[in-house]
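Entry: subunit A
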Amino acid sequence: MQKVDMAKADRLREMSGVNTRKCMKCGKCSASCPAYEEMDIRPHQFVSYVESGDIEPLLESKSIWKCLSCFACVERCPRDVKPAKLIEAVRQMVVRQRGGNYLSPNEVPELLNEELPQQLLASAFRKYSK
Partner candidate 1 sequence: MQVENTEFRPKIVAFCCNWCSYAGADLAGSSRLAYPADVKIIRVPCSCRVNPMFILRAFQRGADGVILCGCHPGDCHYTTGNYYARRRMTLLFSMLDYLGVENGRTRVEWVSAAEGVKFSTTMNEFVAKIHELGENVRLEDLRCKG
Partner candidate 2 sequence: MVYSYYPGCTLKNKAQDLDRYARMSAEALGFTLQEIEEWQCCGAVYPLASDEIATKLSAVRALNDAKEKGQDLVTLCSACHHVIKRVNDDMQNVEDIRTRANNYLKLEEPYEGETKVLHYLEVLRDRVGFDTIKEKVTHPLTGRKIGAYYGCMLLRPSSIMAFDEPENPTIMEDFIRALGAEPVVYPYRNECCGGYVSLKDKPLAGTMVDRVMESAVCHGAEELITACPLCLYNLRNSGSAKKVPVTYLTEILAEALGLLPEKEAEGGAEHAEG
Partner candidate 3 sequence: MQGLIERAKELLADGTVAQVLGWRKGDMGYDPEPAYFKSEEELKDFVYDAFCGANLSKYMIEAAKLEGKTLVFLKPCDTYSFNQLIKEHRVDRDKTYIIGVGCQGTLKPEKIREAGIKGIETVTIDGDTLKFDTIYGAKEMPFADALLERCKVCKGKKHMVYDELIGAAEDEEAGPVGNRFEEVEKLEAMSPEERFAFWQEQLSKCIRCNACRNVCPACSCRKCVFDSNQYDTSQKANAATFEEQMFHIIRAFHVAGRCTDCGECSRVCPQGIPLHLLNRKFIKDIDSFYGEYQAGADTDSRGPLTNFTFEDVEPSIVQTRGGGH
């Protein structure tokens, strides 16, 4: 039995500015997504999950760490739904919760290499942690 959390769904809609009702389920977001194969819940599903208030699986989904915010789904969506913004909102919801960070400073030294540009660290911290 799925747990419906409309409050969280509303919060996600508010944070992202996405109107999930505009989706016509054409799947072009998922068709465009370069990280699709790595995702357990797919871009188009984010929209329908939020629409139906089924938030818990999204918060636990690994997809939120896979989305690149490359905006291919946003650019190509025929209904102007902007799934990437919705995924970002879920990610924000997770990292803002205590202990929700996906990247901690302790991990960093071992991930570094000589050529690694600063912006990679900056962007990873932005995306992965509070």
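General remarks:
Note that contacts are C-beta pairs under 8 Å (C-beta built on N, C-alpha and C of every residue); 3 or more make two chains touch, one makes a residue touch a chain; residues count from 1.
Regarding candidate selection, all candidates are chains of the complex that A comes from, given by their letters.
For clarity, every value in this text was computed on a predicted model and none was experimentally measured.
This complex places one of the candidates 1, 2 or 3 in contact with subunit A: number 2.
Interface residues of subunit A, counted against candidate 2 in their complex, comprise 14-17, 34-35, 37-38, 65-66, 68-72, 74-75, 84-85, 88-89, 92, 102-103, 111, 113, 115-124, 126-128.
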